[in-house]
Structure formats: C-alpha cells, structure tokens
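Certain chains of the assembly are absent from this excerpt, and the rest are unmoved.
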Amino acid sequence: MTVDELPRSESLDLPPWPEGHEVAVSLTFDVDGESVAIGESSANARRLSLMSDGRYGVTRGLPRIRALLAEENIHGTFFVPGWVADKYGSHVRGLAEDEHEIGHHGYLHRNPEDLDLEGQTEELQHGLDSLVSLFGGNPVGYRAPYFAPTCETFSLLQGLGFIYDSSCMGDHQPYLECCKGIKMLELPVHWSLDDGVYYAWTPQTGALGGPNLLFDTWFAEFNAIASEGGHLVLTMHPHWTGRPHQLETLHRLIREMRRAKKVWFTPLLQVAELYQPRTKD
Amino acid sequence: MTVDELPRSESLDLPPWPEGHEVAVSLTFDVDGESVAIGESSANARRLSLMSDGRYGVTRGLPRIRALLAEENIHGTFFVPGWVADKYGSHVRGLAEDEHEIGHHGYLHRNPEDLDLEGQTEELQHGLDSLVSLFGGNPVGYRAPYFAPTCETFSLLQGLGFIYDSSCMGDHQPYLECCKGIKMLELPVHWSLDDGVYYAWTPQTGALGGPNLLFDTWFAEFNAIASEGGHLVLTMHPHWTGRPHQLETLHRLIREMRRAKKVWFTPLLQVAELYQPRTKD
C-alpha cells in the first residue's frame, strides 16, 4: 500500500432541495432481524432470547415504524438483508407497497471486510437475487453490513447497477467516495447517528446512552446540518427504534424537526437522483 | 439449521385489565445472591467483597424491597435460584407469606445456553426441588439466568407444568414464543428494562448509567406501554435496586406511574392466567 492508493473523497455541491425545503432528512432503517447473530455464528440459532430480540425488529418493530411514517407522511429507506427477504417476505413486502425505498444490505449481514472477493460477490449476488425475487425491481442503493464496505464491494456494486452507497463517513453531505478508479456516490452515515450506539446493550459491551442522549445529539446534528442546507442521514434498526419508548423518541424528533425547519423527508434514492446528472459528468 | 427451524413469535391480543386499569406493571426481582458469581466459578467464594455484594441482595436489599412493596400495597414476582432457597431459606420464605409470586430462576444461575440437555435438566430439576421444598407449591413461572433459555429449556418447563417464561424479547406485550412445536406463553423482558444495565459496575465493564437515566428511560417506556394499554415488565435485582438511592428511585417511579395512570401492579402470574384460556385453545 502506498499513500496514493488510499481511498479518497471528492466533494460535491449541495443541490437546492425541492420546493424550497431548508434541509433534507433521510430516515433509514437496517432491517436486520436475526441475520446479524446468525451471520456471526449459526450456533446462535439456539439462543432463544437473542433470536427473539432480532426477530422483534421484523415482526413487531417494522409495522410500528411503518404506521408512524404513514401517519407522518414520510417515505424512508429500508436496507433489507436478502436472508430477511427470504424468511420474512410477508412482513417486508409491504414496505414497497408503502412506497418506501428498498436498499441492499448483504445477504446474511456478513462483514465485507472479513470476506475475500469471492465471498463478497456471493453475499452481494445472493442478497440481490432475494430482493429482486421479493420486490421485483432492482435496488440501486447499498449499505454495507457494519458500515464496512471495501473497494471490491464498490466495484461489484458498480457492475450491478447500483448508484449510491450509504456506509462511509468521509463527509457530512453527499460526496464521491473514490478508490482504485471507482467513484461511488456516497450518502454518508456516522456512528453518532446510528441508534445502536444509544440503545444497544449486551453483557459484553455494557454501555447504554438512552433516548434523551439520542434525541439531544440528533437534534443538535439536525440543526447544524440545517444551517448548511444539508442532508441528514439517520440510521436506525427496527429492533431498537421500533420498540415503545424508542419509537416515541423518533416521533418526538420528527415533530421537533418540523417545528424548527421546513424539512424535506426523503428516501436516499431521491437525493441520489438529484446528483445523477453531475456524477455522470 | 434451516430458516424454518428458527424460533418464532405468535402474537396475542391484549386482554382488558381488571377493574378498568389502564396499564399493567409487573415489578419482578431476580434474587441472585452470590449464585451468579459462584455459578461462574467456585473460586469466587474466597472473594469477600464480591460475595458481600451479592449477599447484600438477600440479607439487606430483600427486606427493604418487601417493606416498600408492602407500603405501596404491591405484589411482585421474585425469581429465586434454588441455591438461594437452600442457603437463605429464612430470608426468602417470607416472600410467599407476603403473597408475592415465587418464580424459578435455575439452581446455581447457570446459563442454559452453556449447558447440554442433561445439564439443563439438572439445573431445572434441582432448582425446582429446592423451591418446592421451601415454599410448598410448584412455581409456574420461569426466568432463565442471563435471560438465556433454549428450546430444550422450554421443553423441560412444559413437562414440569410451567405456564409461562419471562426471558425473551420478541414482543413488548405477552406473546407465544414458539420453537420446535412448543408454544410458550412469554411475558417479555428487555435489556433496557433491567436495572443491571444502569447500576452494574465491575472493573472489567466500566459503564454506569445511574438512577436518573434508569428513571427517565423506564418512565418513558411506561408511558409508551400505557398508551397501548399494555403490560410493562421491569427486571430488578435486590443487590442493586435494594440499595439506598436505588430503592428511592423505584419508589419515585411507582409514585409517578400512579400519578400518571390507573396502574394495575400485578405479579406475572395473574397476567399469565388472563391468557390461559386462550393459549390452551
């Protein structure tokens, strides 16, 4: 590795948002179900409580989130691992009917960084087949499991017709994440904007931030992004944000954002499309 | 493992609560004593401070919790490992006299996930023998140590006449946790509703949430559950919640819940019984 081969960023200008909106906000949800635990070890399948925690997201959290978004008239982006599409077709199919965007999130939530090219190809193709089989149309957005894509991932995505990735942190507005000649439109994320950072707890990790820390941090970020006329990407998981007080916290956040600014709540896809003409140059 | 063999949930309708109560709340206590530490390694027996921390729960925390519940006229559910019943009979016997529910919590708090069928059978039967010997009647509710039951656990529980488990997270209201043909009534828990997440500290883990984070999170959950007319299960440990400021925090929570809603404080058993006719169908 030489320093010249490292990935790099290319900045992009923020577009004006449609209809005079002051800020764009994408509510995105990684619908992981049990895939994280099973992807780590199939032996986890016998751990009833761990399984039930993941399953909650699909069977209980998801319909509650859909109801909230419908009530608030918001369309979001849902990144669905292929394994979840295969197993929970009847639960996730309705997402497309609600006109939410469906994105790619691997097959069994395997970490691309831990896979060689063959493994990554298999995860991507398998996941894509499952999504196409369930939803019909091709997804064009990808979020790597664990926010962990590699340059091979990008190369494969490009070959499969994807137009954006949402896994990197090289900017706080859309930009091009570039590696080995590939320029991928990146709709960036950040750990501080991931609900798991505040809500996850396991006997091994030990820390819980709680709903008020999430609200205060995310609303502060919203205000900072809005002051630039920018685009805020929030990453949530139905087995956390879909739960009772956590969903109330999201609801409160939506209300407060709308009270403060003229907000364009939009799936990532619409933001990506605003950039298409420029990134094709 | 195929995806069809994974455990799954079956939803149940919420019953109306007795006497027009708006929400049901079960205060549950895992009376672990020194069993967690000794179950992990008998070498822990020489660690005086660690032993004293666990012992506090039985000898000091428990009577204080009983006094608070008596003052507030609340009956709770106490999950007692068999080892604690054997060793601390005179301390825990009074729980039944106070008409609290006694539940099963293993023998030496061994993690079912780490045991084969024989080991799980031994833990369950040994624990049951100890409870029956001390309290007379059979417990009908079970909470797995570490919230970690397996499908074999459920199979054994069914054979022993248990009617509910309270260890899984597949819903935030009572449901059926199903695996390999077994349908177990589940009165679900969650890490965010466990006092250890806020109060536990060891030199290894490092994080402490504190009483206000617990209060704010639990009261937010109470309000969210109450808005659905649901059932809130709080998991506490006498060596944490039985301590001075922590017990005050529980007292404050009880008062604020009663101020906000018409609350049915009830042992898990009464909730389970409301479901019995339906789950037997």
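As written, the chain order gives the labels A and B, with residue 1 at the start of each chain.
The rule is short, and it goes like this: a contact is a pair of C-beta atoms (placed from the backbone, for glycine too) under 8 Å apart; a residue touches a chain by one contact, two chains touch by 3 or more.
Only a predicted model underlies this, so the values are computations on that prediction, with no experimental measurement involved.
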Checklist outcome for this item: Same sequence throughout, 2 chains drawn here; counting the entire complex gives 4
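Keep this in mind: only the chains that are shown with their structure count from here on.
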Next on the checklist: On a C-alpha centroid basis, what's the spacing between chain A and chain B, in Å?
Outcome noted: 35
Checklist outcome for this item: chain B residues touching chain A in their complex are 1, 3, 5-9, 11, 113, 144, 146-151, 153-154, 167-172, 177, 179, 186, 188, 190-192, 197-198, 200, 205-207, 209, 213, 216-217, 220-221, 223-225, 228, 230
Item to check | chain B contact footprint on chain A (complex, rising order) | outcome: 34, 38, 42, 45-53, 55-56, 59-60, 83, 86-87, 199, 201-203, 206-208, 210-212, 243-245, 247-249
